[in-house]
Every structure is written in structure tokens, then in C-alpha cells.
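With one protein chain removed, the remaining protein chains of the complex are shown where they sit.
Moving on to chain A:
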Amino acid sequence: MAATLLLGVAAVNTGNNLLFLVVSAMLGFMAVSGLLGWLNIRGLAVSVRLPDEVYAGISTQLTVRVENRKRLLPSFLITATLLGHPASFLLLDPRKAQTGSLLVAFPQRGRIALPVALISSAFPVNFFVRNIRVPVTGSLLVFPAPRSLALPAGAGKPENGNARSLAAPGHEGELAKISDYQGGESLKLIHWRLSAKHEDYKVKHLTSNATEPVLIEIDTLPGRDLEERLGYGTFLVNRLVRGGSAVGLKLAQRVITPAASRSHRLKLLGELAVYGQS
């Protein structure tokens, strides 16, 4: 820029048309490089693939996908910045997409709308960095940061949970043995198919479930404030469900019945994430 101005002054002073030619060339080049830089960051779409579990305060890897929707022009040296974390792309071919990953930590729990992504590039000439904001669709549920808590002895610990469950008979566990109908068993336990082959009714004897269902009552958990209690709650939900226990939640107004599946765990964590938020 300074060189162009200097040569411009020299051209006017000397009246030398060749200097005018040099100045014209430089100005033309500046204009074209500006246009190219403008085009370089246009026509880009950003999307983010989110992991199922994102906890507040814990670094999570997000996958950023940047698609160059231009027909012909590649985009060079693109940096997509999301939540202050950059992901770099050297070259985005036209009509193609590339993915990059970011390590992001969300400070707060709750539902978070994804912010706009800042697309920036110094291309073609490293004098200016141009940027543009691109909306990223979608929202994200950030679970409370888990806080570890000492569990009551034997409560859903994965290492001894199964061993303990074998002892007691129950109504929901695995088939332990089949015996004759004694008269007091529940009709539900009669093995009809087997009974048809024999003269007597046969009854299934089931073991009890691995662990007792657990209902976590958030308000009674230890912790100085709600956030701490939610942290403990998160920890408990994860630990207990992974240990095979059916876990339910008792929130202020409602109760979620216990279950032990992964989707149930995520549902519980989701409830904890938005608990107390309007």
C-alpha cells in the first residue's frame, strides 16, 4: 500500500507514464486480491457434529464440517472459529466438504444454542485477515459437570453387583430353575408351554434383578448449592446406570421411574441439565 502511494507520487511528479503503469498495475492487483479474498470466505457452510454427552467444564471434541458451496473457486487457508476455538482448513475444494475437530469446554450446563462461527482467512495476501460470520444451526444440551461422591457400600458397584444378585430370588431376573406348581405362585410365573407337555403345571423360578432400583432425590443430595447437588446427581446417574442399576429421578415436582438403559441415562442427564432453568 505504502509502496503504491510512493510510486503514485513519483509518477505524478515525473509525469512518467511507465510509473503510472506500475501504479495502475499495483492498484489493479490490490482490487483483484481484495475481490478474491472476499470470494474466498463466501459460499461456505458450517455445521457441527456433537457428541451425545457433553458435560459442563469438561473439554469435548466437536467435529466441524465446512463445505465449500462455490462452483469453481476453491477456498484457501480457512479458519473456522467456534466458541473461541479455531479449526484450520488448508484448501477446500469447490462443492466439497472437510471436517476438522475442536476441543471445546462449555462453562455452563443447560441448553445452549450453537453460536455463529467466525470464518476468517488471510488469503490471498497476508496484509489483512477478512472474516465473516456464518450461522451454525442446532442446539446442544450441556449436562452438569459430574462431581464424584462416595457411594454406599455395594450400591451398584459394577465389580460386585452381579455376584450379589445371584443369591436372592425375585420376579424380574434370569430364569434360575423350573419346578412343579405349589399353589401359591403367581400365574405370571407359570411356564405354559412346558405345562402343556406335562401333566402338572410348571413354574418358573426367577432370580431377583441385579440391583435394587434406585431413585435419586436431587434435593436431598449433599452439596452447598443446586449446582453441586446436580453434579453429584450426574455422577450417581452415570455410575449407577453403568453399574447395571435401574435409576430414577425425583425432581421437585415430578418423578422419573427407574430404568437402566443408555437412552434412559441420557434422558436423566438431560433432565438434570435443565433442572431449575426456565
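Throughout what follows, contacts are C-beta pairs under 8 Å (C-beta built on N, C-alpha and C of every residue); 3 or more make two chains touch, one makes a residue touch a chain; residues count from 1.
Everything below uses one rule, namely that contacts and distances are computed from a predicted model.
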Exercise. Missing chain's UniProt protein name, "Na(+)/H(+) antiporter subunit B", "Membrane protein", "LrgB family protein" or "Cytochrome C oxidase assembly protein"?
Worked result: "Membrane protein"
For this session: Touching the absent chain in the whole complex: find that residue among A:Phe123, A:Phe143 or A:Tyr275.
Result: A:Phe123
Exercise. Hey, which of A:Pro74, A:Gly223 or A:Gly244 is the one touching the hidden chain?
Worked result: A:Pro74
Exercise. In terms of residues, what is the contact footprint of the unshown chain on chain A?
Worked result: 3, 7-8, 10-29, 31-33, 35-36, 73-74, 76-77, 88, 90-91, 93, 122-126
